[in-house]
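Rest of the complex left out; these chains stay put.
Read from first to last, the chains carry the letters A, B and C; within each, the first residue is number 1.
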Amino acid sequence: MKFAIALFSPPHAPSSRRALRFAEAVLAGGHEINRLFFYRDGVYNAADSIVTPQDESDLPAQWRAFVERHALDAVVCVAAALRRGVLDSREAQRYGRVAVVPTPPWELSGLGQLHEAAQSADRLVCFGGD
Amino acid sequence: MTTLHLLSRSPFGTPLDSTLRLLGVRDGLLLCGDACHALQPGSAPLQLLEHLPDSVALHALAEDLEARNLMAPERVRVVDYPGFVELCTRYDKVNGWL
Amino acid sequence: MTKSMLIVSRHAPWGGLSAREALDIALAGGAFELPVGLLFLDDGVFQLLPGQRPAAVEQKDLAANLQALPLFGVEDLYVCRQSLRLRGLDGQPLALSATPLEGPELADLFDRYDLVITL
């Protein structure tokens, strides 16, 4: 089956880790992930400036490694990201700020990408809350 | 079309009944995170869950039960992440109550 | 085959970004000509009350976004009657025409859509 996975919570919310473990299990089970979509506070998972305490799980790093290892399509909603200060170098240049999301593997794009992923997946699973 | 409903918030902080009212008779419920506290014996949320029709399947994520030292009642099936994925394939759609 | 999506909006309009971000998903779906429905549930029903003046708290009005829904092809609007009743709003005039549903009609609504997103 093809899964679209959306995450609405920041890395310090348990649902970020839950979404990642779920995504890993999707691939391990022989399924496919057609897109990861980060919306609302979920955009912070792509923020490169987060420094996790050494004895805690570093979710932004784990997400990045997971996305890179499996060459996944990882889209961060640009409108949600701008107002939360998560910018890639292009947006940072446009607004005269510093970039806190690296371009690869993350991509800033619009909500249309969420709909497109949901349309072409067999299942859409959204993680949020606590 | 059946729906698997994901609950992750504490049932004491946010009212559970408004969500349970929306379940279809063939829907499933998966408790994760603080929503697992709904399984606390002797609590009002557990009573609400027990009053769901038998056709509604109840599940809970194993790791969240273990973290909270909670036991699942007989009616609740405990799943790990592969089981969670499998549940998503079995229901027609998945709805996360944030 | 195009899939239909039900968006469930559960939060009051001026208490945070939730209502706005749910509407944005609905409008984006409409712009892509996808079949989108919108259900106002729990505190989400407060979005439908007339006479609100969010300028008082320096917020942008959502009324324009709500009125834009039919222009974007989002015409299936529903409101949970039990949510209205619990808030003392049953029978009050609403700023937007939405079909009131209750009891098993709500489960039927969920049943009819291919996808659900709750915010």
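Heads up, the rule we're going with is that a contact is a pair of C-beta atoms (placed from the backbone, for glycine too) under 8 Å apart; a residue touches a chain by one contact, two chains touch by 3 or more.
From a predicted model like this one, the values you see are computed outputs, not experimental measurements.
**Q** For validation, list the number of copies of each labeled chain in the whole complex.
**A** Composition of the full complex, by label: A x2, B x2, C x2.
Rule of thumb we're sticking to: only the chains that are shown with their structure count from here on.
**Q** Centre to centre, by mean C-alpha position, how many angstrom separate subunit B and subunit C?
**A** Inter-chain centre distance comes to 25 Å.
**Q** Among the residues of subunit B, which are close enough to touch at least two other chains?
**A** In subunit B, the residues touching two or more other chains are 93-98.
**Q** Which residues belonging to subunit C are in contact with no fewer than two other chains?
**A** 115, 117-119
**Q** Once bound in the complex, which stretches of subunit C touch subunit B?
**A** It is residues 8, 41-42, 82-83, 103, 106-108, 110-119 of subunit C that touch subunit B.
**Q** Can you name the residues of subunit B that touch subunit C in the complex?
**A** So the residues of subunit B touching subunit C come out as 1, 3, 18, 21-25, 27, 92-98.
**Q** Which subunit C residues qualify as touching subunit A in the complex?
**A** Residue positions touching the partner: 2-3, 5, 17, 21, 24-25, 28-29, 31-32, 34, 115, 117-119.
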